[in-house]
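All protein chains of the complex are present and in place, except for one that has been dropped.
This part shows subunit A:
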Amino acid sequence: MPDSQDPIRATWRQSLQGWLWVAPALLFLAVFVYGPALTNIRFSLFSFSAMSLDWDFVGFENYLRLWNDPRFMTALTNNAAYAAISVTCQVGIALVLAAVLEARIFPDFSANLFRTALFLPSILPVVVVGLVWQLLLTPMTGLIDQILWETGLSSWSKAWLGEPDTAIFAVIFVSQWQWTGYIMALFMVAIRAVPRDLYEAMEIDGASGVQQFWHITVPGVRETILIVTIVTILGSLKVFDIVWVMTAGGPNHASEVLGTMMYRAAFRDDMVGYSSAIATVIFFIALTIGLVQIKLQKDR
């Protein structure tokens, strides 16, 4: 009997085939993503060090400790600042740059030059970027300080990475320098998908460039804006490498973010259970942001 005459069986078969197709991916996710995430949650209920063979069950004590740890608030604030500035620069400024370069204001040669110059930092390894900027920002001998001295702005000179008020912002600045051009490239692709007719029609109606930007470009790339915003916020939440390379969370924990705090707890402070609790908190914040993204996409 052909399957087509038995819809229930056909559905089951089709479904089985689908499951078989996704099985390797699901297995991969279970072993390398969900399994470790669940194991991490279990770890967070214990107190143990990397050196120790003994584990003490402490329930939610690690979470209580985290809540009372003043560094946790510092880290959360820094992550929030990282996200806010990144969204402003990497979404706002990158979109404006993309729109300007796509508006054919500049000759092709200049536009290509700007695009390349802005995109180039994103192909550099983060560690290289961190080390180079560390040298540029070195007090007295660094290029930035020397420029300030030479241009009569010596009062602005400071140890950007060595002072608690400026360290995290210096790191965030470097991150924007590296990634704004990359996001700009994504927006340029999105803008090219917007029909040119719309721009031409508005031009005929006498609309200015700014009006075209607000009424055609922004609505036309809103899906990209949403995705890029979510990705940027998630990236800011998970940030570790550039902070670790440039300040290692210092001075005196002033530039600590959740990622460096988690790493420090596990690999410097020998508190693996506590580190797992931090990781769990990061996981749930990321999960919440992910769910918001799904909801927003569905609403659209």
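The working rule: a residue touches a chain if its C-beta (ideal position, glycine included) is under 8 Å from a C-beta of that chain, and two chains touch if they have at least 3 such contacts; residues count from 1.
Note that in this section contacts and distances are computed from a predicted model.
Note on the omitted subunit: UniProt lists it as "Extracellular solute-binding protein", one of the names in "Anti-sigma regulatory factor", "NADH-quinone oxidoreductase subunit M", "Extracellular solute-binding protein" or "Cell division protein FtsI".
Only one of the listed residues, A:Leu20, A:Met51 or A:Ile204, touches the absent chain: A:Met51. Seen across the whole complex, the unshown chain contacts subunit A at 47, 49-53, 137-141, 158-164, 247-248, 250-254, 266-270, 272.
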